[in-house]
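One protein chain is absent from this view; the other protein chains keep their places.
Take a look at subunit A:
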Amino acid sequence: MIAIIDYGAGNLKSIQKALEFVGEETVILEEGKNADLDKYAGLVLPGVGAFPGAMKRLKENNFVDFIEKFVVTGRPFLGVCLGMQLLFEWGFEDQKTAGLSLLKGNVIKMETDYKIPHMGWNQLEIIKNDPLFNGLPENPHFYFVHSYQLAEVTDEVLATVGYGTTVPAVIKKDNVIAFQFHPEKSGDNGIKLLENFRELL
């Protein structure tokens, strides 16, 4: 069973339905304090919205400790979109805010001549192969919606997309995985990727 963290940051239903579609049971967690982490084979941090408010609500609902403890178990932990951005050290949306620091780097406003947000289908450049990409087409398309990004292509970045600037799109360090795009909105490719994530459970 995969637990999905609900911290009031928008649409959880899509990621939940997509995980169920690939055959995984899901549960929505609204509070981290008394949650029994041994019950969950995987954990997902979704989310849309702004970095500072999201961190505040994660703290208020006692998810910061819960996530840290979960990651120590070595079981797969996935952050998606804003949930991905929160995994890094610092966010610079509206005000400088400390993130969860599970992955290296900072999250900054995109600097590009193109329209912001970066919204729509874009094609991955895979820079490090990984079982996560098994069965996907060459340069697969995924659906993005964001205005902030990981600032640098760190050694933990597996894939990027180009949008007048290089945008890290898939980041992985051991059992911590992060997608800047929305796999739950990326049609067949998104479903394939979630199946591959499920393989890690």
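Quick notes on this one:
The working rule: a residue touches a chain if its C-beta (ideal position, glycine included) is under 8 Å from a C-beta of that chain, and two chains touch if they have at least 3 such contacts; residues count from 1.
In this text, contacts and distances are computed from a predicted model.
For the chain of the complex excluded from view, the name given in UniProt is "Imidazole glycerol phosphate synthase subunit HisF" [choices: "Iron ABC transporter permease", "FAD-binding oxidoreductase", "Acetyl-CoA carboxylase biotin carboxyl carrier protein" or "Imidazole glycerol phosphate synthase subunit HisF"]. The omitted chain makes contact with just one of the residues A:Ala18, A:Val44, A:Val107 or A:Leu150: A:Ala18. For the options A:Val48, A:Val64, A:Met110 or A:Ala151, the residue in contact with the chain missing from this view is A:Val48. Taking the complete complex into account, residues 10-11, 13-14, 17-18, 20-21, 48-50, 114-123, 136-141, 143, 145, 162-163, 184-191 of subunit A touch the chain not shown.
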